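Removed from the display is one protein chain of the complex; every other protein chain stays in position.
The block that comes next holds chain A.
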């Protein structure tokens, strides 16, 4: 009997304290955000203890304490699954959230509703924790919907802006399409395995799992912005930078990948679904990397980078390596959140300027942000022995040496080199060269909140990969021996990408302005996907429904106006065959003559 479950539950439940206090007490003093930040740091430290216990002994726990209801034969209860995935993810998520909360103390300092902002962020964190520690699909769904709703509220934080409102609505709609898949999977599991508990599903190991896994894949496509349901992620950059850092880089968008990871016992038996996930992930990672190449908004580039990394995670699941995908989730959280926070620092310092064509020369003006941006980009591209290397390089190696779809592999490699390209683009345009912003900007980064939060994630970006991958217990054995060219593939394509991007960017100093080519337009307009899909299907649907409704009614009324058609018919035919021309006198005269003639004839006939 140890303190494992109590400490974990304590760490999860202290997160709900600020919410309670604001409901009960309605105290909205100005130190509430500091309380929230402190609570999260305490929760992080508290959750480190069960995690260390888990690392030491491999102890996994399932806490099932409250029997909620029984619907005929389905028993729903509140149950927490504290296994490998949730035990490692919870400290990572709490650490990143702690840094982001501290960052948003600086970023949202002048916002009058900062307490509400922190409350929303905290509610999001709680629902994310519910999602991660859920042992049955119902609780997972609660967390799933919860993060969706908080995403909506947070993206539309500046609701006076129409773009923000449409982006929030877009997020909800695309997530909803994914939820259809989730509910389909839940229904299938209910019918065929009579439960929503993960243990029972894995134990029963149903045979034909195509349908539920397709549903879960659709859910992951919606939540993790895979190709087909991806436009909401770049649009979600309308929200404040802390929101982008927390939700749309480290925590919420990995929920879809996490769901697929949770179901890996079912997925490892289904080759079809694995191929589907592989191809979907490959398409996503390449497409979003292409789209990221020509964007001009720094947050959008990082958003597409997130989308591309999510595609990489899905590819990893597709080659049947759920533990590697999970490792990539954890390491990706660090440097992606830090990249967003650096971009937030740049944006705030340049007086809300987000266009990289109007930045430049920040290398000397903001040294700390420059450092962290460069380190974050290097970690993202998988520079050896930084954080990203431990997960990304392993993924590329495993993909290279596994018996998999060559096309998907090629796409992934191209996307890896493109990662280096757009990272170079950010660094080049934002940091190097001469300043392209107005001279009278107050650039400072000397706020301790900003410095400390970025510093924490910086240390995480450098060391977390090493730290985590040395302390977790071995799950699937990575491929140990391979030819040297395969071992160096990821490094080679990355360096290739760097040099190419640097050359191209240096050429831009001497370019003459030209009309954008077709490839440029394809990349800049996100592959025309939002333009087509947001206009054509709704227009077709609405016009078809309007025409069928009104035409149908009109037809029914036309059937009632069969009189009308009869009358038209009569008129037309009467015009056609009537020879009357209204010569009345002639008719009367002929009548008279006929009468007279007939009388004469009859009389003379005797």
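Keep in mind that, in the parts below, a residue touches a chain if its C-beta (ideal position, glycine included) is under 8 Å from a C-beta of that chain, and two chains touch if they have at least 3 such contacts; residues count from 1.
As a convention for this text, contacts and distances are computed from a predicted model.
S.K.: Between "COMD9 protein", "NADH-ubiquinone oxidoreductase chain 4L", "Proteasome subunit beta" or "DNA polymerase epsilon subunit 3", which matches the UniProt record of the unshown chain?
M.R.: "NADH-ubiquinone oxidoreductase chain 4L"
S.K.: From the listed residues A:459, A:532 or A:592, report the one that touches the chain absent from this view.
M.R.: Counting the whole complex, the residue in contact with the absent chain is A:592.
S.K.: Touching the hidden chain in the complete assembly: which of A:29, A:162, A:510 or A:603 does that?
M.R.: Of all options in A:29, A:162, A:510 or A:603, contact with the hidden chain holds for A:603.
S.K.: Provide the residue numbers of chain A that touch the chain removed from this figure.
M.R.: Against the left-out chain, chain A lists 571, 574-575, 578, 580-585, 588-589, 591-592, 595, 602-603, 606.
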